[in-house]
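In what follows, a single structure is set out as structure tokens and then discussed.
Shown here: the complex without one of its protein chains, the others still in place.
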Amino acid sequence: MKKLINTPDGVVQDELHGFQAAHGDRVRVSFDPAMIVRIDAPVKGKVGIISGGGSGHEPMHGGFVGPGMLDAACPGEVFTSPTPDQMAEATKAVDGGAGVIHVVKNYTGDVMNFDMAAELGKGEGIEVETILTNDDVAVEDSLYTAGRRGVGVTVLVEKICGGAAEDRRSLQQVAELGRRVNANGRSMGMALTPCITPASGNPSFELADDEVEIGIGIHGEPGRFREKVGPASQVAERLMTPILEDLPFSSGDRVLAFVNGMGGTPLIELYVVYAEVAKIAQQHGLRIERNLIGSYITSLEMQGCSITLLKLDEEMTRYWDAPVNTPGLRWKA
Amino acid sequence: MKKLINTPDGVVQDELHGFQAAHGDRVRVSFDPAMIVRIDAPVKGKVGIISGGGSGHEPMHGGFVGPGMLDAACPGEVFTSPTPDQMAEATKAVDGGAGVIHVVKNYTGDVMNFDMAAELGKGEGIEVETILTNDDVAVEDSLYTAGRRGVGVTVLVEKICGGAAEDRRSLQQVAELGRRVNANGRSMGMALTPCITPASGNPSFELADDEVEIGIGIHGEPGRFREKVGPASQVAERLMTPILEDLPFSSGDRVLAFVNGMGGTPLIELYVVYAEVAKIAQQHGLRIERNLIGSYITSLEMQGCSITLLKLDEEMTRYWDAPVNTPGLRWKA
Amino acid sequence: MSISRDDVLRWMELFAAAVAEHRAELVALDTAIGDGDHGTNMDRGMRKALERLGASEQADAGAALKTVAMALISSVGGAAGPLYGTLFLQMGSALAGNPEIELADYAQAWRKGLEGVQARGKAQPGDKTMVDALIPGVEALERASDLSDGLRAAAQAAETGMKATIPLVARKGRASYLGERSRDHQDPGATSTYYLFEAAAAALAG
Partner (left out) sequence: MSISRDDVLRWMELFAAAVAEHRAELVALDTAIGDGDHGTNMDRGMRKALERLGASEQADAGAALKTVAMALISSVGGAAGPLYGTLFLQMGSALAGNPEIELADYAQAWRKGLEGVQARGKAQPGDKTMVDALIPGVEALERASDLSDGLRAAAQAAETGMKATIPLVARKGRASYLGERSRDHQDPGATSTYYLFEAAAAALAG
């Protein structure tokens, strides 16, 4: 294992020190419990939005803290959801009197830890609403699974809800909007290579030189199946077909298309994939009204990509376009 | 070789199609000769700024086309500098009557092709000034080399000159400013892994599982030496020491610190490195007034990083802060 | 024969040692069907638990277990943090103020812990989780008439339950994403639960 780290156990602490050194003018980094908080939090009268999750997915979530997006993020250890006291502290830190949203990706650990935190938050008289993201069509949503994973749509939920909260929409309105984004978003991912967590030092799975893993999540888990590597057009097809069928998306829909890199894939390849996504979308009569291309929700140094499609409505589009000023996503500010 | 591409020969074309599909509202992509041009070019009365270079360094340069940065970029094949007719066309496309700047990274191929283009441009009555970047301290600047390579500082030159041009500074002023940025910037890079060009299909060099390559450029070339992998603190030291000694930087200097990923390194590691850079800068009494952390000038999927330090003056800082609206770098717009 | 506060402290030390010793094994099991952090998570948590146990006087066995619970909840994260946290919290509550813990009390505390884990995680037997080691362990204790024998039987039953997770297809937790591909792997959480019973047998079986 070769990584730009000091020690496997210290990665998250060291990264937070770097984050503080780089962005200390716009966020407050605390170490015990670990959290990254907007420097002007709590913003009075604004719904606070927090998220959290294991580290190793950067820029998500810490890189999305700032005006127009998150008020705080709670980083766990690598691929390990954070603990309830982190979320409870963050909830208090961002409560401006209008209540607090928890954006939670649907993983057993995240859900349980956020649940415990919400119980604590409520105990202190803070109104908390949870938005659970579960957009990964690679997972069957049935009694036989922990339900679908929350992946790419999480980034979109955080941006759009951030815009709405900045616009002083109420807790219920922001929560409802976030749930609508999740309900109208679908994702699927694939890997060319595994990743290596610093603590384990070993690849998360073994892939032959000509194999790809289809239907992966963002924690280095193996996917649904593997196959021989094909051209980008085939990869795009593999990911787009289940996405399009699932919602389903239909001709005339306006969508946001998000091609996400898993951390180790260069931008040039994401644009090659985007070209294929645009072709397929056109064949299906979809109108891509907004797009996002880059590595925003990652799996350490894994090579691969995920595709997220979100069926847009007017409100989502408006808050997607609204100013955002975070280290990871920034425009009009 | 596993990549998200269709065919090795078609990568650049396919990427440009993706770029056009994604950003067609803000740039015009042309394929023969290949170039990406600001949609509102030429901007009357504004100095035009173009750059170009081999592909495989994304987002540089195409991702930096837009208000506040480049007017056009000319992508060559992967790691192959573009041809004179591309630069000549781009020069014509962005000439708003105030002359055109060519930002050229100091590589034999880039220099010769841009030279031929400038000869053509001049033939058509367009005033052209060239800014040559050569900030890589890993290379000896002597009669025995092709001179120092242009690396990280190129991104800073393009941003700062872009701001100055938007502010309607004259051709001479923008050129002088860009040369000052180059003269006050120093960089050095390292790799944890090689990269693989689509056309060759083979790693650009072989590294053992516990070795790193120090002093690499951005074309997969081997570096100056290799050594056993050490902690991030040691990597930062290896890169910072020659940078600090070279200008030299001295106590009290205000600097911009740029920690750049080579394409396959995840953001979490770049922040770990940034923490070390900040420590070393502080030990030397440098004041980091601005920073940039991310993968902006890359070498396909290579893992590793480079560090660039720029000694800031008031004018550079002002134009660094100025609005920029490109796919790869965006703020205040 | 009964269980004292010091017995519980020794139990936790042995569990922490087992987790540290088997950290890499737990990571490897979790890499195969999860995200490869179960060993690191439990090790980090149990080190924190020992630290907290050492930092202040524990009134009784129940208080000690609650201390462990809070340490795990605030340091483990992931699925294991809330689940083990709940297990120890429920056990600690059941035993609070009880200076002379008899077999029946102890078995009942485990039952409460198990109920807490199932309430939190909604796992049923056969879902390929820690519950599959927990249930047979608790039931063996409940059937026992002697503390020492009962703990040995519980550890054995947990081991059997742990091994029985191998052929199962996961229906809860991260492994469930794999569907059929989760078969033929031993569940990491069931494995750490087996070590918990083993540590109990070694520490409390007298």
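Read from first to last, the chains carry the letters A, B and C; within each, the first residue is number 1.
The definition used in the following text is that a residue touches a chain if its C-beta (ideal position, glycine included) is under 8 Å from a C-beta of that chain, and two chains touch if they have at least 3 such contacts.
Bear in mind the structure is a predicted one, so any value in this text is a computation, not a measurement.
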Mind giving the shown chains that are in contact with the missing chain? B
One chain isn't shown here. Among B:T7, B:Q172 or B:S200, which residue touches it? B:S200
Touching the hidden chain in the complete assembly: which of B:M112, B:A183 or B:A208 does that? B:M112
Considering the whole complex, which of B:F79, B:F258, B:Y274 or B:W320 touches the chain not shown? B:F79
Of B:G152, B:G217 or B:P327, the residue in touch with the unshown chain: B:G217
Those residues of chain B which, in the complete complex, touch the missing chain: 33, 54, 76-85, 107-109, 112-113, 115-116, 138-140, 143-146, 149, 197, 199-200, 202, 204-205, 217, 219-222, 224
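The rule is short, and it goes like this: only the chains that are shown with their structure count from here on.
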At the largest C-alpha centroid distance from chain C we find chain B
Round to the nearest whole Å and give the separation of the Cα centres of chain B and chain C. 54
Chain-centre distance (mean CA atoms) for chain A and chain B, in whole Å, is 29
Distance from chain C to chain A - Cα centre to Cα centre, in angstrom: 32
Among the residues of chain B, pick out those that touch two or more other chains and give their numbers. none
Among the residues of chain C, which ones contact at least 2 other chains? none
